[in-house]
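The complex is shown incomplete by one protein chain, all other protein chains being positioned as in the whole.
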Amino acid sequence: MYFSGVDSRVSIAELDLVGLRRCFHAHAETAFTELWTSVTIAAELRRLGWRVLTGAEAIDLSRAPRLPGPDELSRAAERARAWGADADGLRVVRDGHTAVIAELDGGAPGPSTAVRVDIDALPLDESQDASHAPARDGFASRSPEVMHACGHDGHVAVGLELARRLAGRDFPGRVRLLFQPAEEGGRGARAMLAAGAAEGVDRLYALHFGLGLPVGEVAAGTSGFFANSKLLAAFTGRPSHAAHAPEEGRNALLAAAQAALGLHALPRFGAADTRVNVGVLRAGTAPNIVAADAELRLELRATSGEVCDELERRARAVLNAAGAAHEVGVRIERIGAATTADCDPAAVRAIAAAARSLPAVTRVLDDHRFGASDDATFLMRAVQERGGEATYLVVGASSPAPHHSPGFDIDEACLAIAADVVERAIR
Amino acid sequence: MYFSGVDSRVSIAELDLVGLRRCFHAHAETAFTELWTSVTIAAELRRLGWRVLTGAEAIDLSRAPRLPGPDELSRAAERARAWGADADGLRVVRDGHTAVIAELDGGAPGPSTAVRVDIDALPLDESQDASHAPARDGFASRSPEVMHACGHDGHVAVGLELARRLAGRDFPGRVRLLFQPAEEGGRGARAMLAAGAAEGVDRLYALHFGLGLPVGEVAAGTSGFFANSKLLAAFTGRPSHAAHAPEEGRNALLAAAQAALGLHALPRFGAADTRVNVGVLRAGTAPNIVAADAELRLELRATSGEVCDELERRARAVLNAAGAAHEVGVRIERIGAATTADCDPAAVRAIAAAARSLPAVTRVLDDHRFGASDDATFLMRAVQERGGEATYLVVGASSPAPHHSPGFDIDEACLAIAADVVERAIR
Amino acid sequence: MYFSGVDSRVSIAELDLVGLRRCFHAHAETAFTELWTSVTIAAELRRLGWRVLTGAEAIDLSRAPRLPGPDELSRAAERARAWGADADGLRVVRDGHTAVIAELDGGAPGPSTAVRVDIDALPLDESQDASHAPARDGFASRSPEVMHACGHDGHVAVGLELARRLAGRDFPGRVRLLFQPAEEGGRGARAMLAAGAAEGVDRLYALHFGLGLPVGEVAAGTSGFFANSKLLAAFTGRPSHAAHAPEEGRNALLAAAQAALGLHALPRFGAADTRVNVGVLRAGTAPNIVAADAELRLELRATSGEVCDELERRARAVLNAAGAAHEVGVRIERIGAATTADCDPAAVRAIAAAARSLPAVTRVLDDHRFGASDDATFLMRAVQERGGEATYLVVGASSPAPHHSPGFDIDEACLAIAADVVERAIR
Partner (left out) sequence: MYFSGVDSRVSIAELDLVGLRRCFHAHAETAFTELWTSVTIAAELRRLGWRVLTGAEAIDLSRAPRLPGPDELSRAAERARAWGADADGLRVVRDGHTAVIAELDGGAPGPSTAVRVDIDALPLDESQDASHAPARDGFASRSPEVMHACGHDGHVAVGLELARRLAGRDFPGRVRLLFQPAEEGGRGARAMLAAGAAEGVDRLYALHFGLGLPVGEVAAGTSGFFANSKLLAAFTGRPSHAAHAPEEGRNALLAAAQAALGLHALPRFGAADTRVNVGVLRAGTAPNIVAADAELRLELRATSGEVCDELERRARAVLNAAGAAHEVGVRIERIGAATTADCDPAAVRAIAAAARSLPAVTRVLDDHRFGASDDATFLMRAVQERGGEATYLVVGASSPAPHHSPGFDIDEACLAIAADVVERAIR
């Protein structure tokens, strides 16, 4: 079976680690529409002999808020078909069941180790600048307004590389690879947990590239996770003719605009570092109609779960008050979340030891301050609650531009380092 | 040739005045996408023997700002095809050339009279309430989020009815019917003027239903037009990861929200009545990315052209300052306009006399305060500058809900009144 | 008894009409602190032989909201003493009883005519520009931040001039002069009504200079009064250290700022002309403390009483919502009001006839569009409810700068015109 790689004559099976990354980079898909990505991962894992779980066995979508609508999913399916995804695979994932879990028993007794890699891209237009390697070298995103701007393309490549290296079953214990959709937005991890992703796991390694570290540096543990709450607020007013009778309208656009400013003006906290971002505002239909509908999408973060809760409580007060000021209705829905987590010393030590043994690694840190959110924290907590241990390792990638920006990229030397570190930690 | 009427077995030619109105109501299309509407009008006019101008002969689109994009036009063409528009007709109008001009010489010497009817609908979801006649009687808009909520469906029907009544050429002078697209947004009239719509016109009647008058009342003239300026403002910032480095972003969403509030807070004027409406705001892509792009669509109105200019000057200051506050770029484009105009006494008298002669007319006013904008004012001024006379007549329609709202409707008895008044004024 | 005129060696009794106006201009006092003004008026009226009512006989302060506090009144009393007000007079007025009513019976039967002149100045710094006559000629306000910027100084002068001209009792009927405090803010008229100011009045003339008319023009009647509601909103939050624990604070300053913007963004109304002005905002104590207290003073106006009520209802919603957004308490108090009123044709005719008989009057209008508020409307309505007639006349003054601005002034030729018109209308 042949998939269209970046060079469409080449199959996935023929691609090396760098090739894999570039191929997934080119086929960027956003949360829960990772159809081509998921089908491609599952097929390669099956080819390698892993036991592969997909569909409802890999993820319980009843626990995932705000799935894409049927239109978006059918457009994504069309695109995946055009990219060569096979029909059988698509049938399983086309309603958003894009998680893939793969398991393999090694040849010797040992612990059960899970490796979590996330697979989704972001709704962002990729840089076409000649200085941007994917654009220069022809593997930039083939979807307009979708881009792997957080390195998950590399995560997928490392996940598949591990699958290849371990395919000989010459390792102690058992390995479970968790290919997670919808990390952006904080929706995939809990839905996979609900399908049993953390059951029986003794140790969890969650992996991330970049985060400010130069290539060659590895942080075996991470602190400073932001707890995260993502909200959707819908304002419902009343339209009217903007000249004849503006007073008959109830202006949802102004309510949303006021809420956006009010949310960004929520106080800083002495007790924790916080973040507020209203990332999306959509309101109204025409200049001569008082806007009757508006929608905000926003997120609140704090380095403490309690402060994040308090921030969300206040954000809801701001949203409701904006509705009250303009006499429009307000509906608020939580559409994503992440929590904080601590890394376990034993897991950190295992990664640190593996990293120190590699010549390509110039510096090993026990801890890196994350300064962002990842719903891997739910997986970490679930493993810890079941008596297991977890760490979140960061592999430096010398990114030339910030995460989530059009010029983000990774130094591809980081790919082998990541695969080596995790492989050694498992072995 | 058969068009699909509301009852698809019936052709346009078989529909009476009320049937025409219902048919055009059901096939609502917004500014410059009135493809089915335009093709249907032109075909019926040709069937009746009028000389029909379409395409570039009817409208000069180089003078129309903000045409719909190719995607929107091709979706509209698909819809028009599905509704039965013939391929030849569509070929002429599918790039937005939706104006139709029809001319006929009567059998006797006399002045050249133009009648202007506008043909576009609004981006609004029509009421599905049982108390809303179009919903109850099955002729509600077949396009989601498009609705004839300003009575232009009735205007088109009256225009075609006049074409039928005058087809016998038994009237003095010459009649020109102007079927104008894109009145909403104030873009069609000037583009038709540029194609010569006002050349040689001695008298212009522009027609509107409703505007607060009950059925049976006719206003032979109108005052209190709002001059109107519609603007599009685009803000261009810089995206960044909302947790890692919010300070690296330049927030276009906040700039747009601040501008929206600031624009609505522009001062009232002692010297004129004014209106401000930001009707559309679109910003950002995802909750975890600082929004790099935002767009506002807004309109400014004043009962004085000078005040409208001053209001626009201040609005630009507000928009530019919002950009400066957030260090994002601002681009402002004027996407529509209307002006003020005065009705000529002779034209008013002609309409008033015609109206008084009709038993169905219970009250005739010489003047009605408009309190809104119509780019017919450009046509009126053009006719007046060329030595002709113009009036804007209002035919009461007992509308149960405000113009531009989902429950807007007309009492269909207004249709015959309007056709009778204009026919008698011409004869 | 000698008062200090502008030239302190001159007594009030020796000043002519222009001299009176300049003297009151120099001694500007704001609402309910018109202590020197009131004492001076009452003394001159008594000297002329009129029956004078002061204190509780002239005004019922229990009906006046927001009197100045004891500190402000005692500072005003100190100033009035320094300006030469006598101690006995001051004792009567020093708690804010600054209204003066004077009555005189003429020598012949006839109607009872009331003339209302207002006496208060505004909290505004007068222009010191050489082009500003009061500054150039040495009669600018002697109080910093207080200025006669609405012509009430002239009104007082005309009231006293009428008192002199009529002192011979050679007129038909009876005349009552109403010297009203606190017109600015809309608090004095209703309090004088409560003390009986409108009882037994057959005809009321309320007088105003300026309002856009040039000197020589007189409008015998006025329309377009704005109904007016003035509110005070107090926000009570919680202070905290702005660096240590900003989240412990509840920010009253931000609530007030948001309310101010939200109030100015209240919609224009199709049904009436409206005004919104937040004129005062005071909040907070120090940059490093989260502001716990804030106060707004604002006014809402509409050319319809119902619309003014609706505007106030919405303003309260905006104020309460601003409090809710910031979790601070809100207290709203109505601190002033005016209503709309219509002038009676007979009263208008009487003034118009008088005006037409004067050579200095170049043009007489039956109606002038006011475009502002005056609580004389309460007096007009009260007289009309008792069967009397009223008009509000405007005497052109060629003001070089807008009312309520630092460069406002009147062409003093208007003074004699006003006195002549009213005197002739009475005779």
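For reference, chains read A, B and C in written order, and residue numbers begin at 1 within each chain.
Rule of thumb we're sticking to: contacts are C-beta pairs under 8 Å (C-beta built on N, C-alpha and C of every residue); 3 or more make two chains touch, one makes a residue touch a chain.
Everything numeric in this text was worked out from a predicted model, so none of it was measured.
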Candidates C:11, C:236, C:304 or C:405 - the one touching the absent chain: C:405
Residue among C:167, C:245 or C:358 that touches the chain left out of view: C:245
Touch with the omitted chain, as defined above, among C:102, C:283 or C:417: C:283
Residue among A:264, A:282, A:356 or A:424 touching the omitted chain: A:264
For chain C, the residues touching the chain missing from this view: 122-124, 145, 184-185, 211-212, 226, 228, 230, 238-246, 248, 251, 253-254, 256-258, 260-261, 264, 275, 277-291, 294, 297-299, 301, 335-336, 371-373, 402-406
Hidden partner interface residues of chain B, rising order: 243-249, 251, 254, 258, 261-262, 265, 267-271, 290, 307, 310, 314, 317-318, 320-325, 327
Contact footprint on chain A, counting only the chain that is left out: 261-262, 264-265, 267-268, 270, 273-276, 371
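Please note the rule applied: only the chains that are shown with their structure count from here on.
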Taking each chain's C-alpha mean as its centre, the one farthest from chain C: A
Distance from the mean Cα position of chain C to that of chain A, given in whole angstrom: 66
Geometric centre distance via CA averages, chain C-chain B, whole Å: 48
Overlap residues in chain C, where contacts from two or more other chains coincide: 262, 265, 267-268, 270
